[in-house]
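For this depiction, one protein chain was excluded, whereas all remaining protein chains were kept in their positions.
Now for chain A:
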């Protein structure tokens, strides 16, 4: 699946949807496919301060453990309880119902656009 055009991306395979000063963060289709069936998701609580590139959560599949990196500095305003209850949403709808956290940020770092991300994952 090509990366959706309306999103920004990190090299750690997160996607970011910016709406005002809140960024919704999830992992990409490429990342969920590499992980395999996601069976456990651990997300930071609402109010947690996060720093770009820091590990803020875990995404476990049957085979391995993936780390969730915060793509930006800010504060978690919402964690997706639906994926905590049904981790397979990360596999079935990574860009939709499988979103992970919403972060209120002050400054947006430089992120990849869809073309650059597709380039990164086609190597």
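Definition applied: a residue touches a chain if its C-beta (ideal position, glycine included) is under 8 Å from a C-beta of that chain, and two chains touch if they have at least 3 such contacts; residues count from 1.
Simple rule for what comes next: contacts and distances are computed from a predicted model.
Visitor: Leaving aside the chains on screen, match the unshown one to its UniProt name from "Putative acyl-CoA reductase", "Ketoacid-CoA transferase", "Glutathione ABC transporter substrate-binding protein" or "Aminomethyltransferase".
Guide: Of "Putative acyl-CoA reductase", "Ketoacid-CoA transferase", "Glutathione ABC transporter substrate-binding protein" or "Aminomethyltransferase", the absent chain's UniProt record names it "Aminomethyltransferase".
Visitor: For the full complex, which residue in A:1, A:49, A:65 or A:115 touches the chain that was left out?
Guide: A:65
Visitor: Determine and list the chain A residues touching the chain excluded from the picture.
Guide: Per the touch rule, chain A residues meeting the hidden chain are 33-34, 36-37, 39-40, 42, 58, 60-63, 65, 87, 91.
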